[in-house]
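Structure record follows, encoded as structure tokens.
Missing here is one protein chain; the remaining ones are kept as they sit in the complex.
Just so it is clear, A and B label the chains in written order, and each chain counts residues from 1 on its own.
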Amino acid sequence: MSGQHASRPLSWRHRLLRGTLIALVMALMAVLVLLPLAAVFIEALSKGAAAFMDVLAQPETVSAIKLTLLVAVLAVPSNLVFGVAAAWAMTRFEFRGKALLGAFIDLPFSVSPVVAGLVYVLLFGAQGWFGPWLTDHGVTIIFAVPGLVLATVFITLPFVARELISLMQAQGSEEEEAARTLGASGWQMFFRVTLPNIRWALLYGVLLCNARAMGEFGAVSVVSGHIRGLTTTMPLEVEMRYNEYDYMGAFAVASLLGLLALLTLVVKALLEWRYGDELAARATRGH
Amino acid sequence: MTLELSHLHRRYAGFAALDDVSLRIEPGEFLALLGPSGSGKTTLLRILAGLDYPDSGSVRQNDRDLLAVDARQRKVGLVFQHYALFRHLTVSENVAFGLRIRPRKSRPSRAEINERVERLLKRVQLDDLGKRYTSQLSGGQRQRVALARALAVEPDLLLLDEPFGALDAQVRVALRRWLRNLHEELGLTSVFVTHDQEEALELADRVAVMNRGRIEQIGTPEAIYQQPATPFVCEFIGKNNRIPLQRANGVLTGGQRQLGADPWPGNAVGSAIGYVRPEHLLVSSAPSQGGWAAQLRHIYLAGGVAHLELDVPALGQVLEADMSSDEVAQRGLQPGQALVVQPRLITAFPLNAQGEADAAARHVLQPQAAP
Partner (left out) sequence: MARQRRRVLPGFGISLGYALTYLGLIVLLPLAALVWKASALDVDGWLRLLSAPRTLAALKLSFGGALIAALFNAVAGLLVAWVLVRYRFPGRRLIDALVDLPFALPTAVAGIALTAIYAPNGWLGQYLLPLGIKIAYAPAGVLVAMIFVGFPYVVRTLQPVLETLDRDVEEAAESLGATRLQTFVRVIVPALLPTLLTGFALALARAVGEYGSVIFIAGNIPLRSEIAPLLIVQKLEQFDYAGAAALGTVMLGFSLLLLVAIALLQRWSGRWAERGA
């Protein structure tokens, strides 16, 4: 059992139970998590490294990678600024309707990605609220990049805000108050006290936000229109290749996203290990 | 710089944190706000710092409306209870913070800032720890960094919230004396909040005792201890025996003994409450002395002083009397022994029909020893 109880001699039944449970967890993790992960990379390399590299060099792949990066570059900073503003208001002031605001911030996490895409189609699509006006003015949002960005922003909206709200709630406002009594202006207080205190949590939130932004499928699939080379992000490229029976190609593109996921997990683990105290409590992580 | 606080009210969600508080803080004085938790003392301190605002009332500093001044312009140094040091900055950077953020025009040069920080760190005896991060410091050291940081901006008023609350007992006493010396050296007007009466009485020039958002009494430590003004102060400051008294026919009695003439006019029959400090209980072995018959239940030796626990059947309660340990030994007092106790000084308050004490009618009785 845990460290401080290690001195207690374990009965054989206890040891058997412990061994069984650990074995069970290992087996479960292997089948549930490791196997799919391994499948991605093995299938991607099933026709050799050359074929794999060939897929990555294809113009469709390259444009999908570029578009994925573009969407993330627009969506993540946007949610970053929102997260900081929302966390500041939620943790440093008392106001009516605060709990409701918190619930709305969490809402995108429990809405189906398909619904997230659908709402933008209903708003900006040809049949939508603003559809006719947009058509008249020559603006396309649905089946174009703005739609992809909007749907991604919706889906990834809570990541930064949630991490910061939990952390800043726990940290309290004393340091900021101290800065004020020492004569700091609002921005001085923010840049010299608040920001340094939340930097790792901010990075943590951005990391998770980015992973989801680059990997989002359902919401962007609804607003994308699947126009090759124009509105296909990497996850959509995976789908299109898969539906065209280009399995190896699909897995090759998927393996890049798999690498992104692994990288995210590694950086996340590093952040938790090195700066655990400066992140929000574990209870709030992960979803 | 005189601070004039008048008629401050502050409510939080139905709870009165400050209820008509008026107070004058003299230049250069060291004032303690003493009270149990929830008595409003921290609210008062935060209002002075500009971190909270009263619902009504005013705070004036030499005829300037302080409430109209933002926290950052008040020139008030605040030492937070948990120090609120900037955890991402070193000790020196913490102390320099208030100077570095000044607008270029009023900001001292880099060399001047460094020089001032060094001087302050020397003053708080941390001159070799400037490069450390605050997480590497002990509680007492952090406390002094917080103090140096507050002093660096040369405040007009120094505020300390439970300055010793988070420290262990030994550091606490040492730091207390040190802070008193520092205050005398700097001559700065200082206000500190504490729930520890020993701290308040030892350190402050004047003590304001607070309870339920009101100031119960304000005065020198001697006055607070020797002449407690209200029942709350009697019970909160030092030890006191609480004795029920009866008023009848112009005489005040307690435990069936006459203690003196009824000092209060008006209704002839009623009750009152009397407070007697343990050191004001005279304990004798001779029954001829007069007083309440008592049985010595227990002797608690606490160094030079002994606390005697005395069972007094006439009062139906146990009284505590203090005596020097030497005297206990000399007189050979033993538990179980029959004794006589007599109060020498009683602070008494009449009770109204609802059983509430009238603090304004406080009266001090000095019963004479019967011949």
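Operating definition for what follows: a contact is a pair of C-beta atoms (placed from the backbone, for glycine too) under 8 Å apart; a residue touches a chain by one contact, two chains touch by 3 or more.
As the structure is a computational prediction, the values presented were derived from the model and not from experiment.
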Checked against the full complex, the residue among B:S6, B:S22, B:S56 or B:S138 that touches the missing chain is B:S56
Residue list for chain B contacting the dropped chain reads 50-56, 67, 71
Chain A positions in touch with the non-displayed chain are 1-3, 5, 14, 17-18, 21-22, 24-26, 28-29, 32-37, 39-40, 43, 81-82, 84-86, 88-90, 92-93, 95, 101, 103-115, 118-123, 125, 127-129, 150, 153-154, 157, 173, 176-177, 180, 185-186, 189-190, 208, 211, 214-218, 221-222, 234-236, 238-239, 242, 247, 250-251, 254, 257-258, 260-262, 264-266, 268-269, 281-283, 285-287
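Methods note: only the chains that are shown with their structure count from here on.
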When centres are defined as mean Cα positions, the distance from chain A to chain B in whole Å is 54
In the complex, chain B touches chain A at residues 49-51, 70-74, 76-78, 80, 82, 84-89, 97-98, 101-102, 149-150, 152-153
The residues of chain A that touch chain B in their complex are 174-175, 177-185, 188, 192-193, 196-197
